Structures are given as structure tokens and as C-alpha cells.
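Every protein chain except one is present and positioned as in the full complex.
Moving on, here comes chain A:
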Amino acid sequence: MDVTLIVQMIIAAVLGTAIYTIIGIAPGTDETAVLAPVTLVLVLAGLEPIIILTFFIAAIVAKKLTDSIPVAVAGIPGGVMAAPMVEHAMVLKKYGLPDVSIRKMASGSVIGTIVAVPVSLLLASLLAPFGEGIAEYAGPIFFGGAIFLAIMSKNRWLALATILPFAILIQGLRHLYWGIGIIPEDKTVFTSFFLGITIGPIILKLFELLNRDIREKLPRHSKKEIKVKKQSQVKGFPNPFKILDKKEVKTASIASFTGVLTFFMSPVGITIFLGEVFTKHIKDPVKRASRAISSMDGLTNATYISGTLIPLIAIGLPLSPTAIGPAIALFQAPPVLTEEHNLHHLLSMNEFVFATVIGAVIAIGLTYYITVKYSQQICAFVFKYIPHEALLGVFFGLVLMLAYRDAGWLNIAGVLLIGLVAGTLHRWGVNYGVQFMVLYAAPWMLGLFV
């Protein structure tokens, strides 16, 4: 490997970090929506595959670090994967500790990265010989995941009962679009349905506001008073192992390790599930919440990295939710990359390791520093100047655009429909994890009835 290439990789990592540090802070930026198109452009522009991988890894690490910020300050996930943390971050916000939650989450993220990179690379090389066998069973694996998460959830019978109807809704819309010819038969609507599920609870609420009776019965509030405890500036370079206490480090590491092993499952689902398992026994609400967010952030970061690297290295097919979403351009970007000719075939193990390490180290070095050092200033700014209405508006606008982009005007109504159903299910206690798994498994499930 020559020096020019290494310099190019470093530049790519710095650029990826800078861009996605900003995008990560912007609330409601769906990972797939913001990562896939940019990566696609780089692939189509003909950059070296190893440079693209470096860029991508830096981007996801940076984005995962900063998407905790809107969760902590506004309870709005900076990305889909930050959604499960909202509940716990709200607890810390209530106690006037939003900046603590940012620091804990960012530190959890760093641990997630440190654990995930080596474990993913190792697991990938172990799995490589079985790659082809696994690839055949993507459908049943996702279906099994949906059943598993449903059984693990609080309302298991309800969750189980909704799996097939929800799959019918998703495939029904797809077949409708194919049937009336608004999208070609070889294209499957995915991103906007994904978003529809994500913002389901908000869509449901907005529809409810249209109903006069419900609107008038809604509880009214006065202005929200936020008091933040002034904290001393973190001196020197922040150290994640000091910001987190020993137990938090341990839980975050175990959670991250588990996240790597379950790379093929919905990261959101696994995060919710493990977050509950690891914190159920803690009584003190503040301790419980900070343990939960640090381990969840580590976990989402780990599933992200493993979900990209393991299918890429071992299988060559996008066989994880991350791979089929944000990382899709590394697997398939015709005419440059195809299923038979993508990063799996183009890069050696050493190159994978090298690109991943450069990307991750640069992203952590830059973004972790900014996030931890200035979390309080960032919080203060957001609280004072950013109205919640504007954030909801942005989210809504993005969903409209991506719905239109996927399948035209009709799909906006389609996504609203999915949002209504998903939002209702969510309110009843069917968590995101089950819903995402169904989204992935739907084509296979309905194929069983043919």
C-alpha cells in the first residue's frame, strides 16, 4: 500500500467525520437516507473501494457519536437507531442532566467501536467459509427474528398476532405500486416504509389532532422549564473510561459484544431488548437510565459496524439490516458494484482491517472530543434557540421527500398509512424491533402462501 493511498484514506476519513458529525446532530436524519446516497455517489464516481470503505466507517462512527445529542436535549432521535434511547434520556433530562446523558452516550459509543471492530473482523473470518449457506436463509432468519422479538416483548400475543397483518400491509402496498405501474417490478420500496414505521407515533398524533374531540381533550401544558446543572469543563482529552463508571463500562462492553453476535438482527430491536435485560434490576432511575443509554449506544454502534463488516467480508450479500440499509451501496451500485463484484470480492482481509481502523480512529478522535467537551454548550444552544416545532417540521418534510422519491405522490399517502398502523401498534406495545423485522421478512413470508 503506497503513501498516496493512505493519505487519500485519511482525507476520506476526515471528510466523512466532518460531514456526519453535523448530520448526526441534525435530528431525525435516517441513517439509510443520509448515508446510502452519499456512499452511492462516491462509488459511482469511481473512487478506490478501500477509500470508500474508510469514508463509510468514519461516517457511521461519527454519526453514531453525535446522533445522541438530539436524544439528550430534545428526546428526538438523531437517527433511527437512537430511537430506543429516548425513554432513558428523558429520565436524565427530567433530572436536569442532559449533558451527562450526552457524555455517557458518546462514551458508550466509543466502547462499542473499540469492541466491535476486532470482534467483527474475527467473526467475519470465522463465518466466511459458511457465507454462501447463510445467504440462502435471509428470509427465514428475519422472520425468526420477528417471532423472537415478539415473544420477548411485553405484549407478546399482541405482537405475534400483528406480524402477518403488518407484512400484508407492506407487501400489499408494494404489489399495488407494481400493479398500477408507478414503479418497475425490479424495484422494491424500502426506505420510505422504514421511515413510515419510525415516525409512526408522530403520524398517529398528527392525525389525532385533526379530530376535534381528541384535540380538545388533550392535556394542556405551560412552558417547559429546563434547569441544567452547571458542570465543570472536562479538562484535557476526555477519557471514556473515566466518564463511565466501572459497571457502565462492563455492561457497555458486554452489550456491544452481544450486538456484534446478533449483527443479522434488527439493531433497534436488539437494542431495546438488551437495554431492558441489562438494566431491569437497577432501582435508582438516574443510575438505571445512564447505564441503559451508555450500553445502548455502545450496542447500536457495535451492531452498525458488525452489520456492515461481517456481511461484507464473509458473505458478500447485504444480509443484515445495516447492510441492506445504510451500507447498501458497498454491496450493490450498478454498474460499478454488483452482487458478483463488490467490496467482498475486491478487498483483501488486510485492506478491510486497515480501512476500518483508519476510519474509526479518526472519527473517534475528532468527534468524541467535540461531543464531550462542548455537550453543555450544544445543549444550551439547542434549548434556547431551536423550537420543537421546527424539528418536527424537518422530520415531516424529510419523510415527504423520501416517500415521493421512492414511488411518487401516491406513496406519500402509502407512508402515512404505514405510519398510522405502525404508530397504533407502537402505542399498543408492539415495539419497533418487531416491526422492522417484519418489514425485512415480508416478501419471504408472503411467498410461503404462493
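Following the convention adopted for this analysis, a contact is a pair of C-beta atoms (placed from the backbone, for glycine too) under 8 Å apart; a residue touches a chain by one contact, two chains touch by 3 or more; residues count from 1.
Methods note: contacts and distances are computed from a predicted model.
**Q** Mind telling me which option in "Bifunctional diguanylate cyclase/phosphodiesterase", "ATP-binding cassette domain-containing protein", "Heme ABC transporter" or "Putative zinc-finger domain-containing protein" is what UniProt lists for the chain we can't see?
**A** The chain we cannot see is recorded in UniProt as "Heme ABC transporter".
**Q** From the list A:Leu47, A:Leu261, A:Leu392 or A:Leu446, pick the residue that touches the absent chain.
**A** Spelled out, the listed residue whose C-beta touches the missing chain is A:Leu392.
**Q** Tell me, which residues in chain A touch the chain that this view leaves out?
**A** 37, 40-41, 74-76, 86, 90, 96, 201-202, 205-206, 209, 215, 218-231, 380, 383-394, 396-398, 400-401, 404-405
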